[in-house]
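With one protein chain held back, the other chains of the complex are shown just where they sit.
Letters are used for the chains, namely A, B and C, taken in the order the chains are written, and counting of residues starts over at 1 for each.
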């Protein structure tokens, strides 16, 4: 069940340049079913008007805590970054369908590939896969050194390759440069659309799950803002909604 | 000189039901010339859009501090009331012309009459008159007991009568009921327009200064939002601006 | 005794609050949050003869206190709406207002004829004003004669009262309103969205794939209030008002302007509980303002009235 809840902020810190980790106390944590789901955050009364979709990066059902990691970019995330411990934030969630962990078995290898602000939802996934006994390898791509975050956290779950576009940290280049030398049974990815497209093209033969982004209105499936076309659709009218059918889709399910 | 300054909040407390006293640190204090001037406060980026005019209720040039007292009413003042110590608030001021204290001499008696949220600017006036050796009498009207504030503060400067419309505190009735038994050389007043009108009618023979309220745009005289007509104006086009010519006017100067 | 019940042509409403078309799908999503029978009515998403995919994405962009949308009338088509969506909605005790759209006159007539026969459809809302469809839609809504003619044609085939949804993108809204009243409209719904655009700072190009979109939300409320104020004085059919409503106070303002019921659009996206919340808060607000029934608010902005003794605010 989706909840709307005023959640108390119990932690907010800048973990990389303009990248914030926000921790809240939330009863809605108990409704989370999978890593990769997201919440919809309201930061003001009328301006900005719409909620902001942010992935759940990790959660603790017992402590009723939830963490998000976001980049301070425009109006909404700038206001969010100004909020401090003790304040309350209006959260709608959990929303959407996340990464299916039942698609991989203990002993198998999962490759998790994240780009920039697509990295956060992979963290909870990584924890849960490791707990299940899956071997986890991470490839995390960032723009530049100052934007890198959570490398240590991911390292605790498995081998972790960091790339930066400008080579200022880790390997210079794109995540796909690293991926080509890795062996795995299943691939989970989240990041900018061009990255997802490149990955889908190269690994369509693999078991592959991708988390998409689209501008949203309602976040719950009512407004049709976030639809994607389905491939091989002769009628031309069939679709999936990123907010309620996704954001995670199996490769081939939708047209990226 | 009018300044625009980001001022740090050093105190915010509710002093009566929905009545807040806000204390800020502000260099613009040094520009204040008279009690009864006001500042224009910006509480959000775009929503609400316009600044809010609030009177300066007292100030301390040495400590560079300024106090305002306001009622939490609509959008803007509600947001202002949510701000806490340590935060910064965007202030434009000091604005307008206040109460002339040179119109009364030491040894004479001044009557200060305030209604509701018109009471605050009289407090600094009262302090300055007392310091000058003027005998000060206050008549302060409120709706009801829970709305009464600053009675003790005014008492320190002189005799103080409090009235409430419902009689739940002090004298039951309107400020004018009390005023008719008092002797004075000069009358200063601030409050709701019907109160000002009643006072102007009854005391037009006295030396009388009234502080007016009008919805404002710019607060600096540029937009013509806050004009009042002048009495006995044959041309029909002469006017005064509440923001830059007022808010305090001599009785008869403008049409209330 | 209810303070909120309202009767309008075809509609016996428990309360005058309904979600606006396109902002509530066919109700399924919001049924997760509350019992849809709480609502006065539901305006379902625009229905066309054939299924439509609508416009490419991005379909929404945010603006100051508002949003632009260019969904483009995506809907599953008449057959599916009549065969699946409306029967699903019939489990709730709530009248449906079916939003009818098309590209040419015959489309509107075809949808109206079929959909008005469905038992839980108590009224039609003729969408002659959608700014996001290329051919048709917008033109019907800006030429009085064309709007009148279309209204007439739809009235002829409809089994239920017909409300016409007006576009605010016109020089003279009163003229449009009178034209559709002449065409036989039983009521008006207004306003649809204002045409707007946002450009991307980096590319310089429109953010919406459709380039322009419809502006909705609190930003447009003053335009909606003004238009309802003007139109309600000029016509004698009732108005369902909309445009930026997000609180019980906003509802009262629309009634004051001249509306007899209201629809809530964009605010559902911001707060899925906004409709039941408003319904819950209205009676206490009416008390505070000194009204016994919400209908007393209707048209107060322009109606002459003596000093009401029961006005306690």
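Criterion: a contact is a pair of C-beta atoms (placed from the backbone, for glycine too) under 8 Å apart; a residue touches a chain by one contact, two chains touch by 3 or more.
Only a predicted model underlies this, so the values are computations on that prediction, with no experimental measurement involved.
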{"item": "Absent-chain contact - pick from B:39, B:56 or B:92", "value": "B:92"}
{"item": "Which residue of C:3, C:28, C:281 or C:300 touches the chain not shown here", "value": "C:300"}
{"item": "Chain A, residues in touch with the chain not shown (by the definition above)", "value": "46-47"}
{"item": "Sites on chain C contacted by the missing partner chain, in the whole complex", "value": "63-66, 68, 142, 169-172, 194-199, 201-202, 204-206, 211-212, 215, 217-223, 225-226, 229, 244, 249, 252-253, 256-257, 289, 297, 300-301, 313"}
{"item": "Those residues of chain B which, in the complete complex, touch the missing chain", "value": "1-2, 4, 42, 46-51, 75, 92, 214-229, 235-237, 239, 244"}
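Note that in this section only the chains that are shown with their structure count from here on.
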{"item": "Relative to chain B, chain with the most remote C-alpha centre", "value": "A"}
{"item": "Length of the line joining the C-alpha centres of chain A and chain B, rounded to whole Å", "value": "53"}
{"item": "Cα-centroid distance, chain A relative to chain C, in whole angstrom", "value": "36"}
{"item": "Per-residue multi-chain contacts in chain C, two or more chains", "value": "64-65, 218"}
{"item": "Shared interface positions of chain A, touching two or more other chains", "value": "46-47"}
